[in-house]
Each structure stands twice: as C-alpha cells, then as structure tokens.
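This part shows chain A:
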Amino acid sequence: MTDNILAAFDLVLITTLLLLAWKLLSCEDIFTAVVLFISFGLLMALAWVRMRAPDVALAEAALGAGLTGPLLLAALRRMERIRKYERRLDLDEERNDYKKPKKKQAPPL
Partner candidate 1 sequence: MLTNNLYNLCGLLLFGMGLFALFACSHLLRKILAVNIMSSGVFLVLIATAYRPLGAGEIDPVPHAMVLTGIVVSVSVTALALILACRVQETSNHSLSQSERNTNDGDSEE
Partner candidate 2 sequence: MTWQGWLLICILLSSFLPGVIIFSLPEDKYRFRTSLNICGAVIKIIFILIMNVGIYYGHSFELRLPLIQGMELILNADPLSALFTTLSSVLWLLTTIYAVGYLEDSPNRSHFFGYFSLCVTVTIGIALAGNLLTFLLFYEMLTMTTYPLIIHRGTPQALRAGRNYLIYTMSGGAVFLFAIVWLQSITGPLDFSAAGFSPRLLDTHRTALIFIFILLIAGVGVKGALVPLHGWLPQAMVAPAPVSALLHAVAVVKAGAFGIIRIILYVYGIDNISSLHLYSFLIAISSVTIIWGSIRALQQNDLKRLLAFSTVSQISYITLGMSMADQPLAIIGGLVHLVHQGLMKITLFFCAGNLAETLGIHKISEMKGVARRMPLTMTAFTIGALGMIGIPPTVGFVSKWYLGLGALALGNWWVLLILAVSSLLNAGYFLPIIITAWFGKQEAHWPEERRFNRFETRLMLLLPPLFTAFVVIAAGIIANAEISPLAWVKFIIREYGL
C-alpha cells in the first residue's frame, strides 16, 4: 500500500520536475523562467528528501533555490537596468582597438 502511494508520489514528482524544466526552458519570458527555476530547485530538494539524502536536500534548498534564485533575479535586474554611467567603453587593452570594427574579431564558426 505505502509502496503504491510512494510510487504515485514518485511519478507525480518526476512529471512535475520534467514539465517544470521543459516550461522554464521554453517559456517566452525570462523572468517567468527564473521563477520557475526557483520552484524547480525546491522540487529537486523534495526529490532529494525522497531519495533519503537530507544533506543534499538542505544544500539544494539553501543553495540551489535559496541562493541561485536571488542571484538570477539580481542578474536579471542588472541586465534590465540600463546604466549609462557604468557602461564601459574604455574597451580595450589596446590603445586603438576601437578604431576597428569589433565584429571582425569573431572568427567564423
């Protein structure tokens, strides 16, 4: 009986994990993706608990979701903020590098 419940739980957990991952990788909005990623991390923590790995679960909750989430959000905010005063245009190690078009440096792939 408990086995069946556990199996059902496993299935639900796995499906959710996969769906979340799919969603967060394919959704249009990057903010949503980040939020989904945080919830994905929390679910992973759940999965670790299920796998009888409490240490990992704690670390995942604290690090994976608790810290990576804010990191991502902060980065997102930084990316969206256009801070002109901080934009670096003293671009180069080289004195006159900015005279040349930048794109040429990218080699053909």
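Quick note on selection: all candidates are chains of the complex that A comes from, given by their letters.
FYI, a residue touches a chain if its C-beta (ideal position, glycine included) is under 8 Å from a C-beta of that chain, and two chains touch if they have at least 3 such contacts; residues count from 1.
Bear in mind that the values here come from a model prediction, so they are computed numbers and not experimental data.
**Q** Which single candidate from 1 or 2 touches chain A in this complex?
**A** Touching partner of chain A: 1.
**Q** Going by the contact rule set out above, which residues of chain A touch candidate 1 in the complex?
**A** 6-7, 10-11, 14, 17-18, 21-22, 24-26, 28-31, 33-34, 37, 40, 44, 47-48, 51-53, 55-56, 59-60, 63-64, 67-68, 71-72, 74-76, 78-80, 82-83, 86-88, 91, 106, 109
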